[in-house]
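A single protein chain has been removed from this complex, and every other one stays in its place.
Let's turn to chain A:
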C-alpha cells in the first residue's frame, strides 16, 4: 500500500489550440478523500473526464498502484475500478431500483435461450447494498428511481459503484442540487466509502461540504492547480478566496465597504 491508488503526473490536456489543463499532479490513496475545488469553468469536468477515460491526456502520466495506465475508453477505466457518479446519479428515472442497479450486468436464472432476468435477486441485492450505507428508507426494489429523493439517488449510485468493486470513486458535484439534509446523507455515504478503503475524489464548489469529508484539498483555477494542502491547513475563508481567484473576494469586500461608507 505504498503507492497511491491513482496518481496524475504533470498532466496537460488541450483541445486543439485551447489548453484546458496545465501540468496537473494529483494523487489519492486508499481510504482517502481528496476534494477538488474550483469555480465553474476551472477545468473540473475535463479533469474528471480524463480520470474516467473519456479524454486522453495530451501529455503527462497517469498511474494506478504505481504502474502507468492509459485508457482508450471509459469502459477501460471502469474495468480498472474507476467509477464516476454524476450530479444526478446517472440513473434511469423510469426504471425500478433493482433493474437500474444491474444495468449491463443483469443477474439471470434458467439456462440457454431461456435465461431470464432474476428480479428477486436483483431487488434484494440492490436494497441490501444501499441499506448498508444507512439509507434504510429504500426497502422495496420495485420502486422507480424517479420516485427517490436526490440524496437517495446519489447514495444508490455510490452504493452501486462500490458493489461492483470500485476502488476509485469520482463524485461530480454530488451535493450541488441537494438540500442541507439530503447533502448530509450523501456526505455520510462518502465517509462510509472512505471507511471501506475506497479512494474518493470529491468534486464540489461548496467549501463546507468539502471540509466535512476531505483529507486533502486541491484548488483548480483556469486549468492549473492553484493550491494543494491537507486538512486543517487552511481556513474556510482562505479556501473560498482561493477558489474565487485569490484577492478577488477581498477586493469585493473592500469595494462593498467603500460603497457602504459613501452611503452612510
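The rule is short, and it goes like this: contacts are C-beta pairs under 8 Å (C-beta built on N, C-alpha and C of every residue); 3 or more make two chains touch, one makes a residue touch a chain; residues count from 1.
Following the convention adopted for this analysis, contacts and distances are computed from a predicted model.
According to its UniProt record, the chain left out of view corresponds to "Xylose transport system permease protein XylH" among "Xylose transport system permease protein XylH", "Citrate lyase subunit beta", "Ferredoxin reductase" or "Fe-S cluster assembly ATPase SufC". Shown as candidates are A:102, A:133 or A:217; the residue that touches the absent chain is A:102. Touching the missing chain, out of A:144, A:191 or A:244, is residue A:144. The chain not displayed touches chain A at residues 74-75, 78, 84, 90-95, 99-100, 102-106, 108, 115-117, 139-140, 142-144, 146-147.
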